[in-house]
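All protein chains of the complex are present and in place, except for one that has been dropped.
As written, the chains take the letters A and B, and residue 1 is the first residue of each chain.
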Amino acid sequence: MGSNPAMKTPKDAAIAGYGVYIPRYRLPSEEVARIWRGGEEAPLIKKAVAALDEDITTMAVEAARRALKMAEVKELGAIFVGTETKPYAVKPTSTIVAQALAQHKVLASDLEFACKAGTEALQLILALIGSGMIESGLAIGVDTAQGRPGDDLEFTAASAAAAYILSKRDGDSIAVVEGASSYVSDTTDFWRRAGQPYPRHLSRFTGEPAYFHHIQSAVKNLFAEFGYKPSDFKYAVFHQPNPRFPVEVALRLGFNLEQIKPGLLNPYVGNPYAANSLLGLAAVLDEAHVNDLILLCSFGSGAGSDALSIRVLDGVEVKRRKAQNKVMDMLKAAVDIDYATYAKLRGKIVG
Amino acid sequence: MARVIISSVGYTRVGDHWDKSILDLAVEAARKALKPYPNIRPEVIIVGNMFSSQSSKQEHLGALLASALNLTGTPAFKVEAACASGGVAFNVAYSKVRSGEVSSALVVGVEKMRDLDVSEASLALSMAESAEYTQFMGASFLSLNGMLARLYMETYNVSRSELSAFPAIAHTNAATAEHAQFRKAISVEDVSRSPLVSDPLRLLDCAPLGDGAAALLLTSEEFNGDDESMVEVLSSKISTDIFSIYERDDMLRFNATKDAASKAFSEAGISVEDVDVLEVHDAFSVSAALSVEAMGFSKEGEGAKDAARGLYALKGRYPALTFGGLKGRGHPVGATGLYQIAELWLQLKGRGNVNQVEGCRIGVAQNIGGVDTTSVVSVLARR
Partner (left out) sequence: MAISYWRRRDRYYRLLGNRCTQCNSEYYPPAYLCRRCGSESLVDVEMPTTGQILTYTILREVMSGFEGQQPIVIGIVQLDNGVKVLGQIVDTPLDALKIGCRVRLVFRKIRDESNVGQIYYGYKFTALC
């Protein structure tokens, strides 16, 4: 075995549809700063906040229904839900999604790998299709991320879902994964112990040894294996826990701002963990052209990154016309809320 | 067929009976009704009640009451039809006497509501609707009437002050009714300015939660001998409609009431114009309005407007809610239908005191369960 071999992704499996769900409410970071920092200047972002009656299950169903509508796939063989904010510690969300979609003959499971469980779900579905075990599958990245009140995470920890239907490649396929490379190590930068409502993190440690090391390693391995260079890519989407990290890692890897801008949603959505980079990918697919190459690189604490090179296919135009909600539409539908409303919606007021 | 006479009535004041259980209340009302006729041992006991299982964790009310009254051996059972439980229990008792199966029947309506939190009582009341498709969604009984009120006001261009007329009439009459929960007059403005609870419905559009029990002793004619002012039951009819309002073609038509009233009036040989005193099911201002329309006292869309014009005031053409109705006297659900009959009895006997409708001869009571899903209309006459 060579060092860090890249994955042999199946060429006959492709993205057939995608759907995103971003809840309507936005908490401006100034509101968090007003309450917890005495109004000190805050990063200029707004994070998406799920309503009182939303959780990862409801958002996963909403995103999945949109993806199914776009994909026009009748039967699914597998449903994987990547998340770290399951409402049930024991009981799969994927079965509720399956029931809501009336899909019962499926391999269903929930995956957890902090913010990277969504791209994992996508790769597992690819593998099942590539191996011939299934024809079509659904991969969802979804979270209702929560930061402890007053913690730095509270500025960004957000809610959203992104769903991808993958299927045997045909003339209507949207995009194909050309190459993939994953990189992991035991790095405890951010964690949440079982039974605890809020995660802990090691502050500055989350940058260099965690985020940057894993993303850079995964992307460099992908480039080495497939002979890519940054200029081959029309778009690059990196995990975006804040507005700063994805820009920094892009520049370090030789990308420019034009390449990352279309998929950079952090200022408008915050960090919806497992939905994070998949949401950026959806925004890019909303505008990409046939044959464009997209770099997608997730990061999950604990820690690891999945780097994928994705080639846009002929079906993108036709399928896009069937899409119900573009990412941009959902960004426009946002309504700002204050901290008190946020506290009510997210169950921070205990009655 | 035997003629059915209401020999006597008994009831408790409606309100917070913190110190009385559901059985205490039922016994109190029953003993008052039985007292004037110590020699009559009722041949059947029928209890009207909606949710003793929720409020008191008690069922089997028939035998429970029979035993407490030293009337073991007597057939006794509970009848339930949501808020129409009392009216339906009356109907069953009436039918048994009327058919000749028995010559005397004790019918007792009782509800214990104040042992429950407001939110628990709201859940209990919602059992009148579909548990699977209405209650599950969080739609309480109040909210259904809120939606109905909005549709009613919008469809018939009914103003806020017109909608407030029935509650104001109810309270005006309740102010001088000894057994009423709220012996206090309120104005149309008071109703219109009270807090919103399920808009457009406001707090004072809605009947309160209260404990209470009412009982009647029904007998066939021979027991009453030469009493000069016997109150006879001329007819009592039950009808039902499609269960939930959203399943009906026209949500603003109280079809069950219309049907029950038309049959009850026909059997009694009366028409709307013959009615001297009227007890309608004013659980909400809007249900009073739709009820008088369905029975033909007002034209469609004119119920609330007619109330505002004074048609249903104590001195109006059709005096209604003469001791406060559900809104003012109170609405101890399973007892409500029997309070209505007992109040008509007072009127027809001329025992209404300051609330007396002078010279009244024919009285009508209408008691509904759900949003007019079950309706009981009964016609009483002074002989």
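What we mean here is this: contacts are C-beta pairs under 8 Å (C-beta built on N, C-alpha and C of every residue); 3 or more make two chains touch, one makes a residue touch a chain.
All figures in this text were calculated on a predicted structure; none of them were measured in a lab.
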(Q) Tell me which of B:Leu201, B:Ile270, B:Val357 or B:Ala381 is the one touching the absent chain. (A) B:Leu201
(Q) Tell me which of A:Ile35, A:Ala51, A:Leu293 or A:Leu331 is the one touching the absent chain. (A) A:Ala51
Q: From the listed residues B:Gly146, B:Gly212 or B:Gly325, report the one that touches the chain absent from this view.
A: B:Gly146
Q. From the list B:Ser21, B:Ser67 or B:Ser122, which touches the chain that is not on show?
A. B:Ser122
(Q) Considering the whole complex, not just the chains shown, which residues of chain A touch the missing one? (A) 24, 51-55, 57-58, 61-62, 65, 87-88, 96, 99-100, 102, 335, 351
Q: Considering the whole complex rather than only what is displayed, give the residues of chain B touching the chain that is not shown.
A: 117-120, 122-123, 126, 130-140, 142-143, 146-151, 154, 195-201, 242, 244-247, 251
